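One protein chain is absent from this view; the other protein chains keep their places.
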Amino acid sequence: MTDVTITALPAAPLHALEIWSNPAAVATRFKKAGGFALPAIGRSDGSDALRLIRYEPTVWLVEGDVSALSGILADDGALTAIGGSVVRVQLSGKGWRTLLMEGGVFDAENPNFASGCSAATIIDHVNVRLHVVDDDTCHAYVPLSYSEAMIHFWTTAALSLTR
Amino acid sequence: MMQFTCPHCGPRDQAEFIYERTADAVVSLDAAPEEAMKSLFTRNNPRGVDEEIWRHTYGCRAWMVIARNRVTNEISATRAVGPEALP
Partner (left out) sequence: MINFSFDGKTYQAQKGDTLAAALLRNGIGLVGRSFKYHRPRGIMTAGVEEPNALVTVGDGGRTEPNTRATDVFVYEGLVAKSQNRWPNLSFDIGAVFGLAAPVLSAGFYYKTFFGSAKRWMFYEYFIRKAAGLGNAPTKTDPDHFSQRAAFCDVLVVGAGPAGLSAALEAAEAGKRVILVEQDNILGASLIRDGQDRDGAWVEATQARIRAAGGRILSRTTASGYWEHDLVTLTQRVAEPGQIPMHGVAQRLWHVRAGQVILATGSIERPMAFGHNDRPGVMLSQAVRTYVRRFGVVPGKRVVIATNNDDAYKTAYALKAAGAEVVAVLDARPAPAGTDSGLPVYNNAVPLSTKGARHCLKSVTALVHGLTESWDADLIAVSGGFTPVVHLHMQAGGTLDWNDAAQAFVPAASRQNVTTIGGAANPDPVFNVVPVSKPKKSFIDFQNDVTLSDVDLAWAEGYRSVEHLKRYTTLGMATDQGKLSNMAALGRLAEKQGVAIPEAGLTTFRPPYTPVTMGLLAGAGAKDAGAHVRRLALYDVHAAKNPIWQPLGYWFRPRAYPVGSETLAQAAMREAKAVRSNVGMTDVSTLAKFEVSGPDASAFLEIICATTVGKLAVGRGRYTFMLREDGFVFDDGTVWRLDENRYLLTSSTGGADRMATHISYVRQYLCPHLRVSAVNVQEHYAGIAVAGPQAKAALAALIGEEPSRHMSTVTAMIAGVPVIVLAASYSGERAFEIYVEASQAGPVWAACEAEVAKQGGALYGLEAMEFLRIEKGHLVVGGEVDGRMTPHDLALDKMLNKAGGYVGASGLSRPALSEAGRRQLVGLEAIEGDIPEGAMLVTGEGVSPQGHVSAAAFRIMDGGSIALGQLTDGFARHGEELIATSPTRGQMARVRVVAPHFYDTAGERYRD
């Protein structure tokens, strides 16, 4: 059996940050105010206080305090609360990569998919966003309505995981 | 199951994508009725390469135009579609 533990994390305020105009200028303003750049596609950046995960070409998922962001966006974008839509599921232990291959189509076993990387994919017919926290931890962002089913799916699959 | 190279995410499984329509079936918002109906109902459907619109629905949700050979499934080009975005 491969080592992996599946835990649903408590609900958190999450926002979608979308930029609809002047992305370069917004990026400059953001870096100046936030101290780090808006992450590129497939990447995340920030700290526990404020973390951004690139979601779509023009959208970032924001975890943490968004109060400063409206000013930075000005008229070039908007924030929309989406936290209710998502259950964050923590997969911890060395086996998370193997577990994510079950029912999946994404190469989570690729060593390049490392800490700070993010990808959205489909696992057992459910759309899931993955965020690699560190070598032993990956967070999966699962639609609320499918979270029960996915946790069950992963728990069952974890019982019979072998490399 | 095919594999497409998403302009944003790289090579990904077809299961993450949803087919929309061929590029010649796009009805622009200001299309005259006759033109709109032609786009919707009179299409080329070539045996060979055609331009298809796909969406990376279960990935980055972006739209793209994929030139696919309907006989061999060879993908000869992929082009991103959508608003201006940072890299």
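Letters A and B mark the chains as written, and numbering starts fresh at 1 in each.
The definition used in the following text is that a residue touches a chain if its C-beta (ideal position, glycine included) is under 8 Å from a C-beta of that chain, and two chains touch if they have at least 3 such contacts.
Note that the structure is predicted; figures quoted are calculated from it, not measured.
Residue-wise, the contact with the chain that is not shown comes from A:P143, picked out of A:G34, A:G93 or A:P143. Between the chain not shown and the residues A:I53, A:V89 or A:A157, the one that touches is A:A157. Those residues of chain A that touch the chain absent from the view are 1, 11, 16, 18, 20-21, 59, 75-78, 80-86, 101-107, 109-110, 124-126, 143-150, 153, 156-157, 159-160, 162-163.
Not every partner is drawn; the one left out touches chain B at residues 1-3, 13-14, 18, 20, 26-29, 31-33, 35-37, 40, 53, 55, 57, 61-63, 72-74, 81-84.
Everything below uses one rule, namely that only the chains that are shown with their structure count from here on.
By the touch criterion given at the top, residues 1, 8-9, 12-13, 15-16, 57-62, 80, 82-87 of chain B touch chain A in their complex.
Partner chain B is touched in their complex by these residues of chain A: 19-21, 23-24, 27, 38, 40-42, 55-59, 105-106, 119-122, 127.
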